[in-house]
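What you see is the complex with one protein chain gone and the rest in place.
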Amino acid sequence: MKVLKPVLSLAGFAETGAMLVSALSLFAMMLLTLTDVTTRSLFSAPVYGGAEVTQILLATSVFLAMPSISLRDGHVSVDLFDFLFPERIRSLRDAVISTGVGVALTWPAVVLVHHAQRSMSYNETTLFLQIPVFWILYLIAAGVAASAALLILRGLVLLIDGPDGAVALNDGAGGAQS
Amino acid sequence: MIEALIGFSAVLVLVFLRTPIAFAMGIVGVAGYAAETNMTASLSLASRIIADTAQDYGLTVIPLFILMGMFVNQSGMSTEIYRVSHATLGHLRGGLALATILACGIFAALSGSSLATAATMSRVAIPEMRRHRYSDRLSTASIAAGGTLGILIPPSVALIIFGILTETSIASLFLAGVIPGLMGILFYMAAVRFVVWRDPAAGPAGPRSTWGERLRALTGVWTVLLLFVAVIGGLYGVFDFAPLNLTFSPTEAAGIGAAGTFLIALVRRRLTFRLLKTALFETARTSASLFAVLIGAWIFSNYINYVGMADQLLAMIKAADFPAMGVIFLIVGVYLILGCVFESLSMMLLTVPVFYPLVAELGFDLVWFGIVVVVVTEISLITPPVGMNVFVLKGIVRDVPTAEIFRGVTPFWVADIARLLLIVLIPGLSLMLVAR
Partner (left out) sequence: ETLVISSWAPPTHVLNAEAYPAFIKLLEEVTNGEVTAELKLGLAPPPAQADLVMDGAADITHIFHGYTPGRYPAAELAELPGYQGGAEALSGAYWRAYEKYLKDTGMHQEFKLLALVAHGPATLFSVDKVNDLAAIRGMKVRVPGGVGSEVMAELGATGIQVPANKVYETLSAKAADGVTLNIDARQGFNLNEVAPYMYEVPGGFYRGSFAILMNRAKWDSLSPEVQKAIDEKITGETLSRLWGKIWDESDSRVHDEIPADNLVSASTTDVEAFKAISDVVSQSVFAKVEAATGLDAMEVRDFIAEQTVAIESEK
């Protein structure tokens, strides 16, 4: 844990920053929809390129929140068979899964970077506002890469600290509701 | 076929090892597709799916409706909803439980989530029912069951996800959920009456409210009505007249709902900066986890599609001369079994990509199938041993044993099965409001 402490606090700092941007994008998305509907109804003129901006805000909001749920066990999972595993084994199992999934996730992150580079070479832009598409792809790639890194970090914490590590990490948790 | 079965088993094994569902489906989907083509192709496709899902305009409904639900929780509307239900039904035998069911149904019209409906209503209704000496069994069970209506009565995150997975109109799905949702309210009320008929002490009648009290309570919920009309009405064109000429797309309805609830909470001074931050953070996290699962389901379903599972199943069914309705009953049976152990959303996401192409090819309406899936999902929320709504109740009312809540839920569960049968056998119940 001592070794990981500086890494963890750095990760926590980056997580908070990412979450703030994510939250602001979400709020902006809400206001943009409201503005769009209002101007559409009152002036028969929707916000120019509004859908494009909404799409970018959505990608930002979702992919900047992804690292946070990756670090803090916020992904939807089934803990039904937990009773089959003793506590110590359970955290070992979670450590292995988290690390493995994190390592696997670096792969699409790299491919996304390639796609971004490719898109840059094509001069691909959005239709109305002519925003270069590679920026959006880089942002998504960054979100995936950060999630991969934090899943691996979570795996390491669980490996070293066992169940206590899980408790410490999950303090800021928030998962899916249905 | 055999590839698809191996893939599905691999997903289940990973899920049981507590791999997040998103990654279990994503990893198996990528590996399977790579086995059929090659790794470069498979990863390229998966990455495109990640990038495109992230920017899919149609998916903005998910965070916006979740955000609306968060603001509804903070705005104090649940209290007003309960008050008006109480004033209307409280004087009957079991009246507070009846009122709870009604309140859950009304709250469901603002919230897209069953767990949120159960959690919110229990904070308001449990203290009232305890004060009137309702049995713990009846009070907890009526909320656990009533709360499930959250994903059937529109808006519904579950129906949105079904619509996205199957490319079915979300507006049609919402409309189709209305009558089965109202049936849910009536059937649950019948279950309450049954319980108090067997054991009158479980739910004594409360004092009758005067018409003045009722009217006052009714004026308290005008914001709720306004919101519902603005959001759900807007979706179906109640503002489609000059000079407004407004009909909302689902995304716009969700945006208006979120913004409207935000303003209401703001005007009522319910919203501190801290609460706003919590609402936004929680919404972003919940949405991110849903997007992760959607992406995983999409990658997995692409693989299932690639190996042609639906076609092969269909050929087998045709060869065996198996009746189409029999297939539906088999699927429902599978859901009821899976529903014992799965958390609702997981069950939908794992199975819908496999089942829906088959159901569509058999000639059934996917809107109707969506309602069937959501009703069985509702049932799973109160089916032991893993009933998420029951767990939510348990989390809030800590002194009632889980087994006690499940026992109380039994009559409601039976009512659900009766409703499910009707919905399966009479598609018109779901489809009659949906314009074709």
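Each chain gets a letter, A and B, in the order it is written, and its residues are counted from 1.
Operating definition for what follows: contacts are C-beta pairs under 8 Å (C-beta built on N, C-alpha and C of every residue); 3 or more make two chains touch, one makes a residue touch a chain.
Keep in mind it's a predicted model, so treat the numbers as computed, not measured.
Asks: I'd like the shown chains that the missing chain touches, ordered by label.
Replies: Counted over the whole complex, the chain not pictured touches A, B.
Asks: Which of these touches the unseen chain: B:Thr247, B:Thr278, B:Gln312 or B:Thr410?
Replies: B:Thr247
Asks: Which subunit B residues would touch the chain omitted from the figure, given the whole complex?
Replies: 33, 37-38, 40-42, 44-45, 48-49, 52, 57-58, 167, 169, 171, 237, 240, 245-250, 252, 302, 305-306
Asks: On subunit A, where is the contact patch with the chain that was removed from view?
Replies: Missing-chain contacts on subunit A: residues 40, 44-46, 48, 51-52, 115, 118, 122-128, 130.
Here is the rule we go by: only the chains that are shown with their structure count from here on.
Asks: Would you kindly tell me how far, in whole Å, the mean C-alpha position of subunit B lies from that of subunit A?
Replies: 24
Asks: Which bits of subunit A are touching subunit B when the two form their complex?
Replies: 19, 22-24, 26-27, 29-34, 36-37, 40-41, 51, 54-56, 58-59, 61-66, 68-69, 74-82, 93-94, 97, 101, 104-105, 107-108, 111-112, 115, 136-137, 140, 144, 174-178
Asks: Under the stated contact criterion, what part of subunit B meets subunit A in this complex?
Replies: It is residues 15-23, 27, 43-44, 46-48, 50-51, 54-57, 59-60, 63-64, 66-67, 113-116, 151, 157-158, 239, 244-246, 248, 251-252, 254-256, 258-259, 262, 277, 280-293, 341-346, 377, 386, 388 of subunit B that touch subunit A.
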